[in-house]
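Of the protein chains in this complex, all but one are displayed in their positions.
Showing subunit A:
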Amino acid sequence: MALPLSSKITIIFSIFTILSTRFVSCNNGRRLNNDPLEAEFNSFSVPLEHSFEVDDVANFEVRGALVLKAGREPSVSLAQQQLSEYDRAKLKEVAAVDGLYRIRVPRVLLQADRQTERLMDGHLTAFVRACAMVESHLSDVITLHTDVAGHLIGVSIVTIPGACRGSEVEDEVDLEAFNTTLSIMAPVNAPGPETALFLERMELETEKKGKNPQEQKSFFAKYWMYIVPLVLFLMMSGAQDPSGGGAGGGAANGGGR
(Lines give C-alpha, C1' and ligand atoms only; values in the text may rest on other atoms or scores of the structure.)
Protein backbone atom coordinates (compact mmCIF):
# COMPACT_ATOMS: atom_id res chain seq x y z
CA MET A 1 0.00 0.00 0.00
CA ALA A 2 2.73 2.38 0.91
CA LEU A 3 4.54 1.73 -2.30
CA PRO A 4 3.98 4.22 -5.07
CA LEU A 5 1.91 2.80 -7.87
CA SER A 6 4.68 2.97 -10.40
CA SER A 7 6.94 0.77 -8.35
CA LYS A 8 4.11 -1.67 -7.89
CA ILE A 9 3.68 -1.89 -11.60
CA THR A 10 7.35 -2.46 -11.97
CA ILE A 11 7.07 -5.30 -9.53
CA ILE A 12 4.22 -6.81 -11.49
CA PHE A 13 6.21 -6.48 -14.66
CA SER A 14 9.24 -8.08 -13.16
CA ILE A 15 7.13 -10.94 -11.83
CA PHE A 16 5.77 -11.42 -15.32
CA THR A 17 9.23 -11.40 -16.74
CA ILE A 18 10.59 -13.79 -14.16
CA LEU A 19 7.70 -16.12 -14.63
CA SER A 20 7.93 -16.23 -18.34
CA THR A 21 11.61 -16.05 -19.10
CA ARG A 22 14.66 -17.72 -17.84
CA PHE A 23 17.71 -15.85 -18.82
CA VAL A 24 20.69 -17.97 -19.42
CA SER A 25 24.32 -17.20 -19.69
CA CYS A 26 25.49 -15.02 -22.47
CA ASN A 27 28.44 -16.57 -24.03
CA ASN A 28 31.25 -14.51 -25.37
CA GLY A 29 32.23 -17.23 -27.75
CA ARG A 30 35.75 -17.78 -26.56
CA ARG A 31 35.28 -21.44 -25.81
CA LEU A 32 32.91 -24.13 -26.84
CA ASN A 33 30.46 -25.31 -24.30
CA ASN A 34 31.96 -28.19 -22.40
CA ASP A 35 29.71 -28.02 -19.40
CA PRO A 36 28.59 -31.17 -17.74
CA LEU A 37 25.12 -29.93 -18.66
CA GLU A 38 25.56 -31.16 -22.14
CA ALA A 39 26.13 -34.67 -21.02
CA GLU A 40 22.91 -34.61 -19.10
CA PHE A 41 20.10 -36.77 -20.33
CA ASN A 42 17.63 -34.01 -21.16
CA SER A 43 19.77 -31.57 -23.03
CA PHE A 44 20.50 -31.63 -26.71
CA SER A 45 21.93 -29.23 -29.22
CA VAL A 46 20.67 -27.80 -32.47
CA PRO A 47 22.49 -25.48 -34.85
CA LEU A 48 21.82 -21.75 -34.94
CA GLU A 49 22.40 -20.58 -38.48
CA HIS A 50 22.75 -17.14 -39.98
CA SER A 51 22.78 -15.66 -43.45
CA PHE A 52 23.80 -12.26 -44.79
CA GLU A 53 24.32 -11.79 -48.49
CA VAL A 54 24.66 -8.71 -50.60
CA ASP A 55 22.13 -10.00 -53.13
CA ASP A 56 19.74 -11.00 -50.31
CA VAL A 57 19.46 -14.64 -51.35
CA ALA A 58 19.44 -16.69 -48.18
CA ASN A 59 22.55 -18.82 -47.71
CA PHE A 60 22.58 -20.12 -44.16
CA GLU A 61 25.79 -21.02 -42.38
CA VAL A 62 26.29 -22.30 -38.87
CA ARG A 63 26.78 -19.53 -36.34
CA GLY A 64 26.76 -21.61 -33.19
CA ALA A 65 25.11 -24.39 -31.32
CA LEU A 66 22.04 -23.94 -29.16
CA VAL A 67 21.98 -26.29 -26.22
CA LEU A 68 18.41 -26.81 -25.19
CA LYS A 69 17.52 -28.39 -21.90
CA ALA A 70 14.05 -29.81 -21.83
CA GLY A 71 12.07 -30.41 -18.73
CA ARG A 72 9.55 -28.57 -16.70
CA GLU A 73 11.56 -25.37 -16.95
CA PRO A 74 13.28 -25.45 -20.30
CA SER A 75 16.49 -23.52 -20.58
CA VAL A 76 18.88 -22.73 -23.36
CA SER A 77 22.50 -21.77 -23.79
CA LEU A 78 24.53 -20.91 -26.82
CA ALA A 79 28.05 -21.71 -27.91
CA GLN A 80 29.26 -19.71 -30.85
CA GLN A 81 32.42 -18.94 -32.80
CA GLN A 82 33.87 -15.56 -33.56
CA LEU A 83 33.17 -14.04 -36.93
CA SER A 84 35.88 -14.71 -39.45
CA GLU A 85 37.61 -11.87 -41.23
CA TYR A 86 35.78 -12.68 -44.44
CA ASP A 87 32.43 -12.67 -42.67
CA ARG A 88 33.16 -9.39 -40.97
CA ALA A 89 33.92 -7.76 -44.29
CA LYS A 90 30.82 -9.26 -45.81
CA LEU A 91 28.62 -8.12 -42.95
CA LYS A 92 29.87 -4.57 -43.33
CA GLU A 93 29.25 -4.76 -47.03
CA VAL A 94 25.71 -6.00 -46.49
CA ALA A 95 25.16 -3.28 -43.93
CA ALA A 96 26.31 -0.71 -46.45
CA VAL A 97 23.57 -1.74 -48.91
CA ASP A 98 21.00 -2.02 -46.09
CA GLY A 99 20.68 -5.79 -46.44
CA LEU A 100 19.22 -8.19 -43.95
CA TYR A 101 20.89 -10.35 -41.37
CA ARG A 102 18.81 -13.48 -40.97
CA ILE A 103 18.96 -16.27 -38.46
CA ARG A 104 17.17 -19.59 -38.34
CA VAL A 105 16.79 -22.52 -36.01
CA PRO A 106 15.28 -25.89 -36.81
CA ARG A 107 11.86 -26.68 -35.40
CA VAL A 108 12.14 -28.88 -32.34
CA LEU A 109 9.90 -30.40 -29.75
CA LEU A 110 11.40 -29.92 -26.32
CA GLN A 111 9.31 -32.36 -24.33
CA ALA A 112 9.87 -35.43 -26.47
CA ASP A 113 11.32 -38.54 -24.89
CA ARG A 114 13.49 -39.69 -27.71
CA GLN A 115 16.01 -37.80 -29.72
CA THR A 116 14.40 -38.79 -33.00
CA GLU A 117 11.09 -37.24 -32.06
CA ARG A 118 12.63 -33.93 -31.20
CA LEU A 119 13.53 -32.67 -34.63
CA MET A 120 10.72 -31.67 -36.92
CA ASP A 121 10.63 -30.50 -40.50
CA GLY A 122 11.28 -26.90 -41.32
CA HIS A 123 12.98 -23.95 -39.80
CA LEU A 124 11.96 -20.84 -37.92
CA THR A 125 13.44 -17.68 -39.28
CA ALA A 126 13.82 -14.07 -38.18
CA PHE A 127 15.83 -11.08 -39.28
CA VAL A 128 17.30 -7.71 -38.33
CA ARG A 129 18.82 -5.07 -40.52
CA ALA A 130 22.49 -5.87 -41.03
CA CYS A 131 23.47 -2.29 -40.23
CA ALA A 132 21.79 -2.58 -36.82
CA MET A 133 23.82 -5.71 -36.20
CA VAL A 134 27.02 -3.90 -37.12
CA GLU A 135 26.31 -0.71 -35.22
CA SER A 136 25.32 -2.53 -32.08
CA HIS A 137 28.69 -4.32 -32.22
CA LEU A 138 27.00 -7.71 -32.55
CA SER A 139 24.97 -7.27 -29.37
CA ASP A 140 21.81 -9.13 -30.09
CA VAL A 141 18.95 -10.51 -28.06
CA ILE A 142 17.58 -13.79 -29.33
CA THR A 143 14.35 -15.13 -27.91
CA LEU A 144 12.93 -18.56 -28.60
CA HIS A 145 9.19 -19.05 -28.15
CA THR A 146 7.51 -22.35 -27.40
CA ASP A 147 3.88 -23.34 -27.33
CA VAL A 148 2.06 -25.17 -24.55
CA ALA A 149 3.27 -28.58 -25.69
CA GLY A 150 6.90 -27.50 -25.95
CA HIS A 151 7.15 -27.02 -29.70
CA LEU A 152 9.45 -24.25 -30.75
CA ILE A 153 7.11 -21.94 -32.71
CA GLY A 154 9.11 -18.78 -33.27
CA VAL A 155 12.42 -17.06 -32.90
CA SER A 156 13.05 -13.36 -32.68
CA ILE A 157 16.17 -11.28 -32.87
CA VAL A 158 16.68 -7.64 -31.91
CA THR A 159 19.82 -5.65 -31.41
CA ILE A 160 20.46 -3.15 -28.66
CA PRO A 161 20.53 -0.38 -29.74
CA GLY A 162 18.28 -1.13 -32.66
CA ALA A 163 18.77 1.98 -34.78
CA CYS A 164 21.04 2.52 -37.74
CA ARG A 165 22.73 5.89 -37.44
CA GLY A 166 25.63 5.35 -39.76
CA SER A 167 28.28 5.50 -37.04
CA GLU A 168 31.75 4.20 -37.73
CA VAL A 169 32.57 0.70 -36.59
CA GLU A 170 36.04 -0.75 -36.09
CA ASP A 171 36.45 -4.17 -37.61
CA GLU A 172 38.84 -5.77 -35.25
CA VAL A 173 37.48 -4.64 -31.94
CA ASP A 174 33.75 -4.35 -32.43
CA LEU A 175 32.83 -7.15 -34.78
CA GLU A 176 34.89 -9.89 -33.27
CA ALA A 177 32.58 -11.72 -30.94
CA PHE A 178 28.85 -11.93 -30.50
CA ASN A 179 27.43 -10.55 -27.32
CA THR A 180 24.22 -12.51 -27.26
CA THR A 181 21.48 -12.49 -24.68
CA LEU A 182 19.46 -15.61 -25.09
CA SER A 183 16.18 -16.63 -23.56
CA ILE A 184 13.41 -19.10 -24.06
CA MET A 185 9.82 -18.16 -23.40
CA ALA A 186 6.85 -20.39 -22.79
CA PRO A 187 3.32 -19.00 -23.05
CA VAL A 188 2.08 -17.12 -20.02
CA ASN A 189 -1.04 -18.39 -18.35
CA ALA A 190 -3.66 -15.72 -18.83
CA PRO A 191 -5.46 -14.89 -15.61
CA GLY A 192 -9.10 -15.75 -15.13
CA PRO A 193 -11.54 -13.53 -13.24
CA GLU A 194 -10.29 -13.04 -9.67
CA THR A 195 -13.39 -14.11 -7.83
CA ALA A 196 -11.70 -15.65 -4.79
CA LEU A 197 -9.78 -12.54 -3.85
CA PHE A 198 -12.80 -10.35 -4.43
CA LEU A 199 -14.98 -12.52 -2.22
CA GLU A 200 -12.30 -12.51 0.45
CA ARG A 201 -12.24 -8.77 0.38
CA MET A 202 -15.99 -8.59 0.58
CA GLU A 203 -15.95 -10.93 3.56
CA LEU A 204 -13.33 -8.85 5.29
CA GLU A 205 -15.42 -5.78 4.76
CA THR A 206 -18.57 -7.37 6.12
CA GLU A 207 -16.55 -8.62 9.09
CA LYS A 208 -15.33 -5.12 9.70
CA LYS A 209 -18.85 -3.92 9.57
CA GLY A 210 -19.86 -6.52 12.08
CA LYS A 211 -17.10 -5.55 14.47
CA ASN A 212 -18.07 -1.96 15.05
CA PRO A 213 -21.72 -1.62 14.30
CA GLN A 214 -22.02 1.82 15.85
CA GLU A 215 -19.91 3.43 13.21
CA GLN A 216 -21.88 1.81 10.48
CA LYS A 217 -25.21 2.61 11.97
CA SER A 218 -24.41 6.25 12.38
CA PHE A 219 -22.92 6.60 8.93
CA PHE A 220 -25.68 8.74 7.52
CA ALA A 221 -25.90 10.73 10.69
CA LYS A 222 -22.18 11.38 10.54
CA TYR A 223 -21.82 12.31 6.92
CA TRP A 224 -25.15 13.87 6.09
CA MET A 225 -23.41 17.19 5.53
CA TYR A 226 -21.58 15.67 2.56
CA ILE A 227 -24.39 13.59 1.24
CA VAL A 228 -27.22 16.10 1.29
CA PRO A 229 -25.42 18.76 -0.78
CA LEU A 230 -24.19 16.08 -3.13
CA VAL A 231 -27.66 14.69 -3.65
CA LEU A 232 -29.01 18.18 -4.07
CA PHE A 233 -26.29 18.96 -6.53
CA LEU A 234 -27.01 15.79 -8.48
CA MET A 235 -30.72 16.48 -8.56
CA MET A 236 -30.17 20.02 -9.68
CA SER A 237 -27.77 19.08 -12.41
CA GLY A 238 -30.03 16.23 -13.44
CA ALA A 239 -33.01 18.51 -13.73
CA GLN A 240 -31.16 21.20 -15.56
CA ASP A 241 -29.21 19.10 -17.90
CA PRO A 242 -30.90 15.91 -18.97
CA SER A 243 -28.18 14.69 -21.32
CA GLY A 244 -25.68 15.24 -18.55
CA GLY A 245 -23.37 18.23 -18.75
CA GLY A 246 -21.48 17.80 -22.00
CA ALA A 247 -17.88 18.81 -21.56
CA GLY A 248 -17.73 17.85 -17.91
CA GLY A 249 -18.75 14.33 -18.77
CA GLY A 250 -16.24 14.22 -21.54
CA ALA A 251 -13.45 15.27 -19.27
CA ALA A 252 -14.47 12.87 -16.54
CA ASN A 253 -14.61 10.17 -19.08
CA GLY A 254 -11.26 11.09 -20.45
CA GLY A 255 -9.65 9.06 -17.72
CA GLY A 256 -10.53 5.99 -19.69
CA ARG A 257 -8.18 6.82 -22.44
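In this section, contacts are C-beta pairs under 8 Å (C-beta built on N, C-alpha and C of every residue); 3 or more make two chains touch, one makes a residue touch a chain; residues count from 1.
One rule holds for everything that comes next: contacts and distances are computed from a predicted model.
Chain not shown in the complex: UniProt lists it as "ER membrane protein complex subunit 1", one of "Small ribosomal subunit protein mS29", "Serine/threonine-protein phosphatase 2A 55 kDa regulatory subunit B", "ER membrane protein complex subunit 1" or "Adaptor related protein complex 3 subunit mu 2".
For the options A:V62, A:V97 or A:A163, the residue in contact with the chain missing from this view is A:A163. When the whole complex is considered, the residue among A:A89, A:L119 or A:L230 that touches the unshown chain is A:L230. Subunit A residues in contact with the hidden partner, per the touch definition given at the top, are 1, 4-6, 9, 12-13, 16, 56, 100, 102, 107, 120, 122-129, 132, 141, 143, 145, 147-149, 151, 153-154, 156, 158-164, 185-195, 197-198, 201, 215, 219, 222-223, 226, 230, 234, 242-247, 249-250, 252-257.
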